[in-house]
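Heads up, one of the protein chains got dropped from this complex, but the rest are sitting where they should.
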Amino acid sequence: MKHKLMIGVLFVLFGMSSLWAQTEPVEADSAVVDSTELYPAPVSHLRATDKPNDHGHAIVVEWETSADDGGGKNNVVLYQVFRSMSFDGPFDSVGTAPAGEGRFEDIGSKDRSSSSFIPDDTDLFYQIDAVTADPAIRTPSDILDPVQSSGQWFNTGRVPVLVAVLIFGLLTGIFVTSAKRGRELYVRPIGGIEAVDDAIGRATEMGRPILYVLGLGTAADVATIASFTILSRVAKRVAEYQTELIVPTYDPIVMSVAQEVVKSSYFDAGRPEDYKEECVFFVTQSQFAYVAAVNGIMLREFPATNVYMGKFYAESLLLAETGSLAGSIQISGTDEIAQIPFFIVACDYTLIGEELYAASAYLGREPKLLGSLKAQDWAKAAVVVLAIVGLVAANFGWLEFPTLFRVID
Amino acid sequence: MQTFEKLMKLDRRWVYLLLIIVCVWSYIADFTVPILVEPEVRSIHSFIDSLPEGDIVMIAIDYDPNNLAELHPMTYAMVEHCWRNKVKTIFTSLSQNGPGMCDQALRDLTDSMALDREYNGVEYKGREIVNGIDYCFLGYKPYFAIVILGMGQDFRLPFPTDYYGTPLDSIPMMKGVINYGQCACVIDISGGNITDAWISYGQGRFGFPLALGLTGVMTAQYYPYLGSGQVFGIMGGLLGAAQYEELADNPGRAKDGMRVQLFAHMVIILFIVMGNVGYFASRRRLKQEGRA
Partner (left out) sequence: MRRQIPFALVFIFGIFMVFQYFVPHETSEWAYEFLLDWIIVIGIFALALGIWSLFKVSVEKIKLGKEGAKYSYLTLVGLYLMVAFGFTQQTGGSLGFGYFVWIVLCSACIVALMRLRAVSDSGAKRMWGMVSLVTLVAAVLVAIFDDAWAFFLYTPEGLQNSMFRTFFDYVMMPILATMFSLLAFYIASAAYRAFRARNVLASLLLIAALLVMSRFNPFIPGAEYVAKASNWLMNVPNLAAQRAIVIGIGLGIVATALKVILGIERGYMGKG
């Protein structure tokens, strides 16, 4: 009996202890963190708008950065932007913005076959994920209301340019009208242009040709266009004096235009039969090969006068020094600032910068051309005044003034 | 006094002769010239250094063989800097002979990249540079202004294929790369008028960061753009190339060339001084004769 009682007590004691052993399992690691604490706060105030002043196919997405970006948990490393054409998805990643950044420009291609094509006038849905160093740990934002991209018909960022063009056009109109009415417009003497006639006369007396170099520009360059005007003047004088003219060209289109210019000048001078098409010829479109060819012409033909008018680059000194060696009188004009010093040093007369553009007005003395020259001078004066006003404004902290002239692209 | 007049009217061939002798001697002699780095070159180097791996830099090789001496070393130093930092490059050539220059540089640089090197105390393991993965060479098209504008819309507009005839869409590194917007910056290395087009049509229209590598003669002309912020760096001439090599710790032809340039300048200064001495002495003599 006693044995049975003892076994029974022991059994109860064992049972009770094993019951306790079955109670709440003890957690193995009491330091395990709640996983939701790893996730950063989402971005807020998400907004998307059509990118302004563009051809469409672009959306600007902006947001307020996550509270855990630079503060809080400080675990946001970037924002990933997703886009979809429907609210329910699927959403594709279109790019990322670094932490601290609250703006992303989703610029797509306008080419329908491109993988980055964004259609215009179509609902687009955006969502931003705040991403941590572990890309799997991220918090998406709410899906934004649909937004559509479209192209604009006027670039408002370029209004200052439009205003400047209109004002300049108006000034030109005023002065041209004024000149047509007979008002005398003074243009200061430009030595280089006045010397052209004397130089042509010199060539005729010496029985040597005139070399006219149009430079390395294309027919679209304004310096080359200005050079055509001077060439027509030179060609007309050359036709009258029956001197030889040599015009080697760098660009084939310039060659075609120059041939027409010289031919017309010969016609105007009443000597169409003297015109030879070979006097204007194409050489090469390689800069120093062209220079080598022109230098060769100078040292074989020994022209009495060299005229360099147009766009020149590093070859300017090579041409001018060789011309000096050949004993030619040299007149040059270019708008390439870096080459002006070389021409000044090596040539007898130099037209500096805008003097080349003024040549057409100076030579022709037409009211319309003189009027536009005056407008140019007034515009320059206006720029000087605005620069001084801007300087004063910046010094006195009135920064709104410079922003009036800012061109935003 | 006749000596002074001779000084003033020296035959130019004496100038050429002395210049040749000094240039040849300074090239053969083995010594280094200390290079002081300018902020405008350092800004380019720092910009490329700051780029993460995988970023893309567009490099326009817009020069011809005539500018080889000044501009080729710039290209070599900069491209190797990019590739060592695993920055990808897109090349284009808007000058006629530019593709040949670019092709030559690519061949030489891919050989150089295969070797282990140490720059600025950092060891770089040699690696294979693969066309289409590490770089893409778009090639040449005429009328550079039009090409620059076209690339601002989409590289595929002026260049549907690369220089070697591969369609751009099938080039791995060009996936998702549409236009300048996907490039960290554009660096134009040019010896002529193409730079103006990059500034006005490229940077002016599309607003990307633009740096320039220019010949010495052109450099002064582009400082206004540096001042206005349209351009963030300029490497000017052989000196600019030598400064970049100094920063990249990659001495090459530019640093060798600086020896020659230094002494050539000293010869020119000598002749200028001689000419002025002769001029002032002649003027004094004429004044004295006038009084007498």
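All chains are identified by letter, namely A and B, in their written order; residue positions are counted from 1 within each chain.
Operating definition for what follows: a contact is a pair of C-beta atoms (placed from the backbone, for glycine too) under 8 Å apart; a residue touches a chain by one contact, two chains touch by 3 or more.
Keep in mind it's a predicted model, so treat the numbers as computed, not measured.
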item	value
Per the touch definition above, residue among B:Ser43, B:Asn131 or B:Gln153 touching the missing chain	B:Gln153
Among B:Leu10, B:Ala29 or B:Val122, the residue in touch with the chain that has been omitted	B:Leu10
Chain not shown, touching residues in chain A	53-56, 110, 120, 151-155, 158, 161-162, 165, 168-169, 172, 176, 219, 222, 225-226, 228-233, 236, 249, 251-253, 255-257, 260-261, 263-265, 268, 278, 281-286, 288-289, 291-292, 296, 300, 314, 317-318, 320-321, 335, 337, 342, 345-346, 352-354, 356-358, 360, 363-364, 368-369, 372-373, 375-376, 379-380, 383
Chain B residues that touch the omitted chain in the full complex	10, 12, 15-16, 19, 23, 33-36, 38, 64-69, 97, 99-100, 103-104, 141-143, 146, 149-150, 153, 157, 163-165, 220-221, 223-224, 227, 239, 262, 264-269, 271-272, 274-276, 279-280
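One rule holds in what follows: only the chains that are shown with their structure count from here on.
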item	value
Approximate Å spacing (C-alpha centroids) for the pair chain A, chain B	20
Chain B residues touching chain A - in the complex, by the definition given at the top	64, 66-67, 96-97, 153-154, 156, 175-176, 178, 181, 191-193, 204-207, 215, 217-218, 220-221
Interfacial residue positions of chain A with respect to chain B in the complex	107, 109-111, 114-116, 216-217, 285-288, 311, 313-314, 336-338, 409
